[in-house]
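Quick one: the structure is below, questions incoming.
Every protein chain of the complex appears in place save one, which is left out.
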């Protein structure tokens, strides 16, 4: 394969600057969406019974496209191994395989977990989203406060372990709190304000403890929110680090050309 | 129709500065509320059986008023087509039609979807709310952070697709996770901390995964909140309304003496 | 009654500066709590059957105290009518009456709504809380953003009316969406992420619409939070309005005595 063709292919597949590159991304996005919808519909018994054949054909078309894309991706990069063993390389391979497994081992292909691998393609959409600036901003703010959020969630889990055990002792197996793991699961359901209602306390003291857990959950949701908000605020205010060389004023506006305090030209 | 009368009519219907214009808005608001309540009550079988006749009369009175209003609106504007095909023009027409459909095709009029069209009138209340400054402020803040919120919600949906498929594989049809769309629906119910409890996981691993989804949902609600809060804060701190008389730049810092764009002295 | 005694009484009952005034407030708080717990316990059939007599005696003691307090309050103020027809005056009277109604009309006294009037006393606790500075701060922030919150809640209710009607048309009476008011109730339950699960959508399209409502509710909770947070922030930063008379620097710390910029004494 000529180096020029490979370079051109790389441009189309990996970049989004040229019209061909943009078209490729849009087609890819559409095919991923079609593929995801197909997998979903196939899982609905009534639809699979009527349109099973059509869904199978669509899935084969999509699979063939993804196979060609996978080969093209390997062919166009200089170090194929780096792509193959990257996160998206593995995703691309795994999400293409199910149909071939279906062909080679017809019985095995009906296994749910193998067919569902095709849904891994949605991760690709996340990659396409990286072109959207806003998503990077969100991820930056989340990533900056990730240690604090992790510490908070860890504290929440310890709280759930203690509260769950307490509820197990108070309510006991008769009320559905059959063992400690189930009780902890119930405490998480309650503290996060989800509240399925499949297990509910029946003793007065159990209901009192539940009320305490709920009010706790209602109150401490403020913590992650506060953390992320404070991070967003800092990111949006700390934009310009320029300091005026004449009067030493700082906190200039983002694209200021002149000092707001003394009128000095900041770019000189 | 004399131009003067048309101008007067326009003033009453479209503006709220004159006493007549204000009265018109209040009467309109009241009639919309009466209409909405009537539609609601008609849907309650026990009330419809007893007060059906009275509700029908009220609805006819309201419909006649709205018909007159619709004609007056067309008559008072210079370009009727612009109003007729605008969002509120279509709303006004559609919400007035049901009673006439009822008269012309008695059988058809009993169709729910046609009768419910009358409820579209509540949109008019939103239009009347535009006079309230606070609602514009809210909409501005929401609209400014709408791209970030959309990116966030998109990420949430992808997360729900992956988690929902995983739950479908783990739990299977016996626990109510009968197909992937239902499992995704359940994941949305759980992640948003709604938690109906119509479908609940029964396997230990399914319950563990649910706990993960819940804690995720409890944690990432911080993201939209943080976004909107940061936007509100920015809006409330950017108070300087000075505009540079040389280059017309605005959004100056609070105590700026010189224009950040051209260096002009703002206080002169 | 001597004017001196009345002044003393007023000091004890209405103020909390003297030891006697403080003691009075603590005793009042305790009696209110005892009264509230008594009313609650009386409503529990199993407890009322065993301890009915004791609860009755306690309630009489509390009622007599509140009667004396009510008379003392009227006696100690200069304009009794102002107290009698004030919010707390009405609360005090209504919460004292039930026991006497019980005595005069033994049959009527068993009516729930009359007995429950005694619980109105908890409002008094709110009044005692006014001495706590933090509660005033909270109320100020809430009160300042009350118009925006009202506009937001109004928008939420209109959204619920439209979505509820839509769900009624989609799901229909078979799924529990028996009429429009019930459907709107269900939409509020879902949008606020409460999710009882007593009514749940069963059609695929209904479940899709529910997912939309849930994600909406999950997203727009950011609005009131953002409003209140922005208000709190403003309140906590805008504390000192002093401006230095030497160098014109402002934004001084809350209890600053000297200018942070030039060292001038601010209180001179």
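Letters A, B and C mark the chains in the order given here, with residues in each chain numbered from 1 onward.
The criterion applied here is as follows: contacts are C-beta pairs under 8 Å (C-beta built on N, C-alpha and C of every residue); 3 or more make two chains touch, one makes a residue touch a chain.
All values derive from a computational prediction rather than experimental measurement.
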From C:31, C:58 or C:182, residue that would touch the chain that is not displayed: C:182
Listed residues B:63, B:76, B:135 or B:229, member touching the removed chain: B:229
Which residue of C:28, C:77, C:156 or C:169 touches the chain not shown here: C:156
Hidden partner interface residues of chain C, rising order: 36, 39-41, 43-45, 112-113, 116, 119-120, 122-123, 125-126, 129, 132, 134-135, 137-138, 141-142, 149, 152-153, 156-157, 181-182, 184-185, 188-189, 191-198, 217, 221, 224-229, 231-233, 236, 251-253, 255-265
In chain A, positions touching the absent partner: 147-148, 151-152, 154-155, 158, 161-162, 165-166, 168-169, 172, 178-181, 184, 190, 193-197, 200, 204, 207-208, 210-211, 214-215, 217-219, 221-223, 225-227, 229-230, 233-234
Where the missing chain touches chain B, by residue: 193-197, 225, 229
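Throughout what follows, only the chains that are shown with their structure count from here on.
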Equivalent interface to B-C, taken from A-C or A-B so that over half of the residue contact pairs match: A-B
Of all other chains, the one whose Cα centre sits farthest from chain A: C
Rounded Å distance between chain A and chain B, as computed from the means of their C-alpha atoms: 28
For chain A paired with chain C, centre-to-centre distance based on mean C-alpha positions, whole Å: 40
Multi-partner residues of chain B (each touching 2 or more other chains): 152, 181, 184, 193-197, 217, 221, 225-227, 229, 233
